[in-house]
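The structure is given below, and queries will be raised subsequently.
For this view, one protein chain was removed and the others were kept in their places.
Moving on, here comes chain A:
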(Lines give C-alpha, C1' and ligand atoms only; values in the text may rest on other atoms or scores of the structure.)
Protein backbone atom coordinates (compact mmCIF):
# COMPACT_ATOMS: atom_id res chain seq x y z
CA UNK A 1 0.00 0.00 0.00
CA UNK A 2 0.92 3.65 -0.11
CA UNK A 3 3.90 4.52 2.03
CA UNK A 4 4.66 7.76 3.76
CA UNK A 5 6.60 10.49 2.02
CA UNK A 6 10.29 9.79 1.70
CA UNK A 7 12.51 12.86 1.94
CA UNK A 8 15.18 11.82 -0.53
CA UNK A 9 14.56 9.57 -3.44
CA UNK A 10 16.93 7.56 -5.50
CA UNK A 11 16.79 5.85 -8.81
CA UNK A 12 15.86 2.61 -7.03
CA UNK A 13 12.60 4.06 -5.80
CA UNK A 14 11.46 4.24 -9.41
CA UNK A 15 12.64 0.82 -10.53
CA UNK A 16 9.92 -1.77 -10.98
CA UNK A 17 10.20 -5.47 -10.17
CA UNK A 18 10.44 -6.29 -13.89
CA UNK A 19 13.99 -6.81 -15.15
CA UNK A 20 14.85 -5.29 -18.52
CA UNK A 21 14.88 -7.68 -21.43
CA UNK A 22 17.53 -5.78 -23.37
CA UNK A 23 20.77 -7.34 -24.65
CA UNK A 24 23.87 -6.82 -22.52
CA UNK A 25 25.45 -3.50 -23.39
CA UNK A 26 22.30 -2.02 -24.89
CA UNK A 27 22.29 1.78 -24.84
CA UNK A 28 18.75 1.74 -23.47
CA UNK A 29 20.08 0.75 -20.01
CA UNK A 30 21.79 4.11 -19.85
CA UNK A 31 18.63 5.90 -20.94
CA UNK A 32 16.56 4.03 -18.37
CA UNK A 33 19.05 4.94 -15.63
CA UNK A 34 19.07 8.57 -16.71
CA UNK A 35 15.27 8.65 -16.76
CA UNK A 36 14.98 7.07 -13.31
CA UNK A 37 17.58 9.50 -12.03
CA UNK A 38 15.68 12.50 -13.42
CA UNK A 39 12.46 11.20 -11.87
CA UNK A 40 14.15 10.91 -8.49
CA UNK A 41 15.64 14.39 -8.81
CA UNK A 42 12.21 15.82 -9.62
CA UNK A 43 10.53 13.63 -6.99
CA UNK A 44 7.85 12.75 -9.51
CA UNK A 45 4.95 11.04 -7.73
CA UNK A 46 4.64 7.53 -9.15
CA UNK A 47 0.87 7.67 -8.86
CA UNK A 48 0.66 10.80 -10.99
CA UNK A 49 3.26 10.06 -13.63
CA UNK A 50 2.59 8.02 -16.77
CA UNK A 51 5.23 6.64 -19.12
CA UNK A 52 3.72 5.90 -22.53
CA UNK A 53 5.42 3.88 -25.27
CA UNK A 54 4.83 2.24 -28.63
CA UNK A 55 6.52 -0.95 -29.85
CA UNK A 56 10.19 -1.80 -30.11
CA UNK A 57 13.06 -2.75 -27.80
CA UNK A 58 13.01 0.66 -26.13
CA UNK A 59 9.22 0.66 -25.83
CA UNK A 60 9.43 -2.00 -23.11
CA UNK A 61 10.46 0.95 -20.93
CA UNK A 62 7.19 1.43 -18.98
CA UNK A 63 7.37 -2.08 -17.57
CA UNK A 64 10.70 -1.30 -15.91
CA UNK A 65 9.47 1.83 -14.16
CA UNK A 66 7.27 1.94 -11.08
CA UNK A 67 5.07 4.81 -12.26
CA UNK A 68 1.91 4.25 -14.27
CA UNK A 69 2.70 2.98 -17.75
CA UNK A 70 0.95 2.53 -21.06
CA UNK A 71 2.70 0.25 -23.52
CA UNK A 72 0.60 0.89 -26.64
CA UNK A 73 0.98 -0.12 -30.30
CA UNK A 74 3.66 0.65 -32.86
CA UNK A 75 3.98 4.33 -33.62
CA UNK A 76 1.17 5.64 -31.43
CA UNK A 77 2.92 6.68 -28.22
CA UNK A 78 2.56 10.39 -29.03
CA UNK A 79 -1.21 10.43 -29.67
CA UNK A 80 -1.84 8.25 -26.60
CA UNK A 81 0.28 10.62 -24.50
CA UNK A 82 -1.41 13.71 -25.93
CA UNK A 83 -4.93 12.36 -25.34
CA UNK A 84 -3.97 11.54 -21.77
CA UNK A 85 -2.45 14.95 -21.10
CA UNK A 86 -5.38 16.78 -22.72
CA UNK A 87 -7.80 14.90 -20.49
CA UNK A 88 -5.60 14.92 -17.39
CA UNK A 89 -3.35 18.01 -17.33
CA UNK A 90 -2.51 17.31 -13.70
CA UNK A 91 -0.41 14.27 -14.64
CA UNK A 92 3.22 14.18 -15.79
CA UNK A 93 3.27 12.39 -19.13
CA UNK A 94 6.41 11.01 -20.74
CA UNK A 95 6.37 9.30 -24.13
CA UNK A 96 9.27 6.99 -24.95
CA UNK A 97 10.21 4.88 -27.94
CA UNK A 98 12.68 4.25 -30.69
CA UNK A 99 13.53 5.60 -34.12
CA UNK A 100 11.08 3.22 -35.79
CA UNK A 101 8.23 4.38 -33.59
CA UNK A 102 8.89 8.09 -33.84
CA UNK A 103 10.49 8.56 -37.25
CA UNK A 104 8.91 5.83 -39.36
CA UNK A 105 5.47 4.41 -38.55
CA UNK A 106 4.57 7.27 -36.21
CA UNK A 107 6.43 10.17 -37.81
CA UNK A 108 3.18 11.89 -38.79
CA UNK A 109 2.29 12.29 -35.13
CA UNK A 110 5.53 14.18 -34.46
CA UNK A 111 4.42 17.01 -36.74
CA UNK A 112 1.14 17.49 -34.90
CA UNK A 113 2.60 17.11 -31.43
CA UNK A 114 4.90 20.00 -32.40
CA UNK A 115 1.99 22.11 -33.65
CA UNK A 116 -0.17 21.50 -30.60
CA UNK A 117 2.57 21.93 -28.02
CA UNK A 118 0.79 19.76 -25.45
CA UNK A 119 2.95 19.51 -22.33
CA UNK A 120 4.45 16.06 -22.73
CA UNK A 121 8.06 14.89 -22.94
CA UNK A 122 9.26 12.60 -25.72
CA UNK A 123 12.42 10.56 -25.17
CA UNK A 124 13.48 8.88 -28.40
CA UNK A 125 16.11 6.17 -28.21
CA UNK A 126 17.77 6.13 -31.61
CA UNK A 127 20.02 3.20 -32.52
CA UNK A 128 19.75 3.70 -36.28
CA UNK A 129 18.43 0.17 -36.69
CA UNK A 130 15.41 -2.04 -36.06
CA UNK A 131 16.56 -4.05 -33.07
CA UNK A 132 13.43 -5.96 -32.11
CA UNK A 133 12.99 -7.32 -35.63
CA UNK A 134 16.71 -8.10 -35.87
CA UNK A 135 18.53 -5.41 -37.73
CA UNK A 136 16.66 -4.02 -40.73
CA UNK A 137 17.26 -0.41 -41.74
CA UNK A 138 15.60 2.45 -39.93
CA UNK A 139 14.88 5.99 -41.18
CA UNK A 140 17.97 7.08 -39.24
CA UNK A 141 20.26 4.44 -40.78
CA UNK A 142 22.97 6.08 -42.88
CA UNK A 143 22.77 6.05 -46.67
CA UNK A 144 24.49 2.93 -48.03
CA UNK A 145 23.98 0.97 -44.80
CA UNK A 146 23.93 -2.78 -45.56
CA UNK A 147 21.41 -4.93 -43.70
CA UNK A 148 19.16 -7.87 -44.47
CA UNK A 149 16.55 -5.43 -45.74
CA UNK A 150 19.12 -3.39 -47.67
CA UNK A 151 21.43 -6.06 -49.13
CA UNK A 152 22.73 -3.64 -51.76
CA UNK A 153 23.16 -0.81 -49.32
CA UNK A 154 20.44 1.60 -48.12
CA UNK A 155 19.20 3.61 -51.08
CA UNK A 156 17.36 6.26 -49.04
CA UNK A 157 18.82 9.29 -47.31
CA UNK A 158 19.25 9.50 -43.56
CA UNK A 159 16.58 11.14 -41.43
CA UNK A 160 17.82 13.94 -39.17
CA UNK A 161 15.69 13.90 -35.99
CA UNK A 162 16.98 17.06 -34.33
CA UNK A 163 16.90 19.13 -37.51
CA UNK A 164 13.36 17.87 -38.17
CA UNK A 165 12.20 18.73 -34.66
CA UNK A 166 13.72 22.19 -35.01
CA UNK A 167 12.11 22.76 -38.38
CA UNK A 168 8.76 21.72 -36.89
CA UNK A 169 9.31 24.34 -34.20
CA UNK A 170 9.14 21.88 -31.32
CA UNK A 171 9.33 24.08 -28.23
CA UNK A 172 12.13 22.11 -26.53
CA UNK A 173 14.76 20.21 -28.51
CA UNK A 174 17.71 18.40 -26.95
CA UNK A 175 20.05 15.53 -27.69
CA UNK A 176 21.79 13.20 -25.31
CA UNK A 177 23.96 10.10 -25.46
CA UNK A 178 23.20 6.93 -23.53
CA UNK A 179 26.86 6.55 -22.64
CA UNK A 180 26.71 9.90 -20.85
CA UNK A 181 23.79 9.22 -18.45
CA UNK A 182 24.49 12.13 -16.11
CA UNK A 183 24.20 14.76 -18.81
CA UNK A 184 21.26 12.86 -20.27
CA UNK A 185 19.50 12.81 -16.89
CA UNK A 186 19.92 16.57 -16.63
CA UNK A 187 18.43 17.03 -20.11
CA UNK A 188 15.46 14.77 -19.33
CA UNK A 189 14.95 16.69 -16.10
CA UNK A 190 14.84 20.01 -17.97
CA UNK A 191 12.59 18.50 -20.63
CA UNK A 192 10.15 17.27 -17.99
CA UNK A 193 10.06 20.69 -16.38
CA UNK A 194 9.57 22.43 -19.73
CA UNK A 195 5.97 23.51 -20.28
CA UNK A 196 5.12 22.29 -23.74
CA UNK A 197 6.13 19.51 -26.07
CA UNK A 198 9.74 18.58 -25.30
CA UNK A 199 11.78 16.33 -27.53
CA UNK A 200 14.91 14.56 -26.33
CA UNK A 201 16.77 12.69 -29.05
CA UNK A 202 19.01 10.07 -27.48
CA UNK A 203 21.83 8.30 -29.27
CA UNK A 204 21.41 4.81 -27.84
CA UNK A 205 23.48 2.18 -29.65
CA UNK A 206 22.46 -1.39 -30.41
CA UNK A 207 25.55 -3.52 -29.79
CA UNK A 208 23.82 -6.58 -31.25
CA UNK A 209 22.70 -5.38 -34.69
CA UNK A 210 24.47 -2.10 -35.34
CA UNK A 211 27.18 -1.16 -32.87
CA UNK A 212 27.72 2.58 -33.11
CA UNK A 213 29.41 3.04 -29.73
CA UNK A 214 32.84 3.78 -31.15
CA UNK A 215 31.56 6.05 -33.89
CA UNK A 216 29.43 8.02 -31.45
CA UNK A 217 32.14 8.17 -28.80
CA UNK A 218 34.19 9.96 -31.45
CA UNK A 219 31.42 12.12 -32.90
CA UNK A 220 29.57 13.18 -29.76
CA UNK A 221 30.46 16.74 -28.81
CA UNK A 222 28.79 18.99 -26.25
CA UNK A 223 27.16 22.07 -27.76
CA UNK A 224 29.42 25.10 -27.26
CA UNK A 225 28.86 26.72 -23.88
CA UNK A 226 27.91 29.98 -25.55
CA UNK A 227 25.13 28.38 -27.62
CA UNK A 228 21.99 30.45 -27.19
CA UNK A 229 19.05 28.02 -27.00
CA UNK A 230 16.67 30.75 -28.10
CA UNK A 231 18.27 30.81 -31.55
CA UNK A 232 16.54 28.26 -33.75
CA UNK A 233 18.69 29.08 -36.74
CA UNK A 234 21.94 28.52 -34.84
CA UNK A 235 20.52 25.33 -33.36
CA UNK A 236 19.70 24.12 -36.85
CA UNK A 237 23.26 24.75 -37.94
CA UNK A 238 24.55 22.47 -35.16
CA UNK A 239 21.89 19.89 -35.96
CA UNK A 240 22.93 19.80 -39.62
CA UNK A 241 26.63 19.27 -38.86
CA UNK A 242 27.61 16.21 -40.87
CA UNK A 243 30.52 15.09 -38.70
CA UNK A 244 29.77 16.00 -35.11
CA UNK A 245 26.83 14.75 -33.08
CA UNK A 246 26.19 17.67 -30.77
CA UNK A 247 24.57 16.92 -27.44
CA UNK A 248 22.86 19.33 -25.07
CA UNK A 249 19.96 21.74 -25.26
CA UNK A 250 19.54 22.93 -28.85
CA UNK A 251 16.42 25.04 -28.54
CA UNK A 252 13.85 26.15 -26.02
CA UNK A 253 10.88 28.46 -26.27
CA UNK A 254 7.92 29.04 -23.94
CA UNK A 255 4.66 28.86 -25.85
CA UNK A 256 1.06 28.34 -24.75
CA UNK A 257 0.20 24.67 -24.33
CA UNK A 258 -2.97 23.28 -25.83
CA UNK A 259 -4.19 21.45 -22.74
CA UNK A 260 -4.15 24.78 -20.87
CA UNK A 261 -5.47 27.00 -23.64
CA UNK A 262 -8.42 24.70 -24.30
CA UNK A 263 -9.51 25.17 -20.69
CA UNK A 264 -9.51 28.92 -20.99
CA UNK A 265 -11.82 29.36 -24.00
CA UNK A 266 -15.08 29.20 -22.04
CA UNK A 267 -16.22 28.99 -18.45
CA UNK A 268 -17.43 25.41 -17.98
CA UNK A 269 -20.70 24.66 -16.27
CA UNK A 270 -22.61 21.55 -15.32
CA UNK A 271 -24.31 19.72 -18.18
CA UNK A 272 -28.06 19.41 -17.95
CA UNK A 273 -29.84 17.36 -20.59
CA UNK A 274 -33.15 19.19 -20.10
CA UNK A 275 -31.47 22.50 -20.89
CA UNK A 276 -29.42 21.09 -23.75
CA UNK A 277 -32.34 19.42 -25.53
CA UNK A 278 -34.36 22.64 -25.51
CA UNK A 279 -32.50 23.75 -28.67
CA UNK A 280 -34.41 21.06 -30.59
CA UNK A 281 -37.84 22.03 -29.29
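Here are a few things to note about the model shown:
The criterion applied here is as follows: a residue touches a chain if its C-beta (ideal position, glycine included) is under 8 Å from a C-beta of that chain, and two chains touch if they have at least 3 such contacts; residues count from 1.
Convention: contacts and distances are computed from a predicted model.
The listed options are "Fatty acid desaturase", "Sarcosine oxidase subunit gamma", "Pyruvate ferredoxin oxidoreductase" or "ABC transporter ATP-binding protein", and the UniProt record of the chain not shown names that protein "Pyruvate ferredoxin oxidoreductase". Chain A residues in contact with the hidden partner, per the touch definition given at the top, are 1-3, 5-7, 9, 13-14, 16-18, 21, 39-40, 42-50, 52, 55, 60, 62-63, 66-73, 75-76, 78-88, 90-92, 108-109, 111-112, 116, 259, 262-263, 265-266, 268-274, 276-277, 280-281.
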